[in-house]
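Down below is the structure, laid out as structure tokens.
With one protein chain held back, the other chains of the complex are shown just where they sit.
Labels run A and B following the written order; every chain starts at residue 1.
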Amino acid sequence: MTINSDQKHTPMATLALVFVAIIWISPFSWLFVNAVDTQATGELRWPQSIGIGNFVSAMSGSAAQQFMNSMILALGTATMTIVVAAGAAYFLSRVYIPGKTTILWALVVMRMMPTNGVLVPIYFTAEKSGLLNPLGVMIALTILNLPFTLLLLKNFFDTVPLELEEAAHVEGASLWEILRHVVLPLSRAGIAVVWFFSFTSAWNEFLFPLIFSRTDSVFPMSMGLYSAFGEHGAIQYGFLAAYSIVYAIPAIGVYFLLRRNMNTGFAGVGVKG
Amino acid sequence: MRKKINPWLAGNIPLLVAVALPAALFLSVLVYFAGWAITFSFTDLETIGRKSVNWDWVGLKNYIRLFTRQGFLQSLWVTVIFTFFSAVIGQTIIGFLLAVALRGKRGLLKTTVEVSIMLGWLLPDIVAAFLWSASASQTGLINRVIIEPLGFAPINFMNDYALVVVIIANTWKGSAWSYLLFSAALDAVPKEIIEAAKVDGTTPIQRLWKVVIPMIRPHIATNMLFITIWTFTYFPLIYALTGGGPGNDTNVLAIFLYQTSFDVHRLGYGSAISVAMLLIVGALSIFYLRLLKEPK
């Protein structure tokens, strides 16, 4: 362990890092051997007969539909979260309101109430507003994301130098132009991080789709996975493993897409009291 | 924060308010939800049956039961252990060490390590539960690769060390977040300061301890704050992995709350548990925020 700016690792450090990577990846072995084994039994063993049959069934029929539903849900939630939060975060960042930090923190603390504890009022509210559907799940998740998102985005906007905005204003830019050409490009990494958070959390969500879905045509993959348990029948481990892999890929893909923003984005996560 | 409003905003106040409105609306809904839970924590409301319609006010009874009945205190203890070891110790230390080791590096090794730990984080909770249930089983990876080659009889980890398995699984799953946060923080530490410390003849450990850590202190506090509150109310991984068992070994508060509200259907009591959790987490946050402010 060393703090310096050398580009090379010592052999010991390299070895240790390789070891960490192996430890981290090794649990996946179970997933892969079962996914490619057409006669998978859920045991950790060399595949008896290798084939892609499991993946084919994990990507067709209702599985394909569930994939699309998850995609809609995650993209919708992430985007709604950003759209709703960005305006308010800019407002909070630039307009003086007495005690606003305290209010913001109070909201964050309030959000710490466990989701299970507010499930029933959320459900009743959704029912009364006719939102027992995927749109309702998106709104519910956005509401629950909001305090954290607001806090993070406000911090990002705080780091955008006012001087730049001022300069643009002097040159005759409207507020909209300032936002588009100055503020958003400069906080792009932060927005990417927040978007990514919302995307993955919505992608993983099980509870809200479980109680909000009125028809199985809107089930997302998280519910498909529970159904694949086949609680009262035999589990098809091969299908389950392949389905899990298919389920995990989009979140990983999005990570790679946004990866270069992560470092810059996270630098702003630092909380100011 | 300037008290005077910036000139490019002054003419656009209605617009600013308009873009902030949806969030204000959403937040008021959130306040309503919390208010609902607090209100009904003083009732005997149930999900189904007669008391779902004809509930009564019961005063502080639900709160008194938190302490006089079995369940809450035991779950609180399990939650504290789970949070302390998996988040405060596991995720923070591993995330930090990896961030230090990979700082300023490029290339295949860094990408590999980064992606490996990210995989754990990105994996849906239910899939992660499967992986760990399979890995810790008697014919699973840990027994096959470590225990049996060493000549021991296979261990049923889920029976004998369920809490340990759950803690390891959550460390495995969550370290990426701390890593990302810390590596961003470390990158923000100016090289010159470290170089200067080097010239002064300090050892790497001293540089880390005396120079770097004080500089990223706000990030450490932020990290602690976020992962503590997330882990404290974390539900899906443990619920899928052990359902709180064996016995009550891994029955964290989030599961206890779920069981009370939706298995026993006692919503009033469940709400009291939520409110108690909220108070605990709120107190922890204030503690961390104090930590954050101190140096000023």
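FYI, a contact is a pair of C-beta atoms (placed from the backbone, for glycine too) under 8 Å apart; a residue touches a chain by one contact, two chains touch by 3 or more.
Keep this in mind: contacts and distances are computed from a predicted model.
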Q | Protein that the absent chain corresponds to, by UniProt name, given "Cation:proton antiporter", "Multiple sugar transport system substrate-binding protein", "Ferredoxin, 2Fe-2S" or "Lactate utilization protein B" | A | "Multiple sugar transport system substrate-binding protein"
Q) Among the chains included here, which ones are touched by the excluded chain in the whole complex? A) A, B
Q: May I ask which residue of B:G90, B:G140, B:G174 or B:G244 touches the chain that does not appear here?
A: B:G244
**Q.** Residue touching the undisplayed chain, where the options are A:V120, A:L146 or A:M221
**A.** A:V120
Q: Decide which residue listed in B:P14, B:G49 or B:P149 touches the omitted chain of the complex.
A: B:G49
Q: Since one chain isn't shown, list which residues of subunit A touch it in the complete complex.
A: 41-42, 71-72, 75-76, 78-80, 82, 119-120, 123-124, 127, 130, 132-135, 184-185, 187-188, 191-192, 195-196, 210-211, 213-218, 223, 226-227, 229-235, 257-258
Q) For subunit B, which residues touch the unseen chain? A) 47-50, 52-53, 65, 69-71, 129-130, 133, 138, 156, 158-159, 162, 240-249, 259, 262-266
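Rule of thumb we're sticking to: only the chains that are shown with their structure count from here on.
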Q) How many angstrom between the C-alpha centroids of subunit B and subunit A? A) 15
Q.
Under the stated contact criterion, what part of subunit A meets subunit B in this complex?
A. 1-7, 9, 13-14, 16-18, 20-21, 24-31, 42-44, 83-88, 90-92, 94-96, 105, 107-122, 125, 139, 142-144, 146-147, 150, 162, 165-166, 168-169, 173, 175, 178, 200, 203-204, 206-207, 221-222, 225-226, 240, 244, 247-248, 251-252, 255, 262-267, 269-273
Q | Of subunit B, residues touching subunit A in the complex | A | 1-3, 5-9, 11-12, 15-20, 22-24, 26-27, 29-34, 36-37, 47, 97-98, 100-106, 109, 112-113, 116-120, 122-127, 130-132, 134-135, 139-141, 144-145, 172, 180-181, 183-185, 187-188, 191, 194, 198, 204-205, 207-208, 211-212, 218-219, 221-222, 225, 229, 232-233, 235-236, 253-254, 257-258, 261-262, 267, 270-271, 273-275, 277-278, 281-282, 285, 289, 292-293
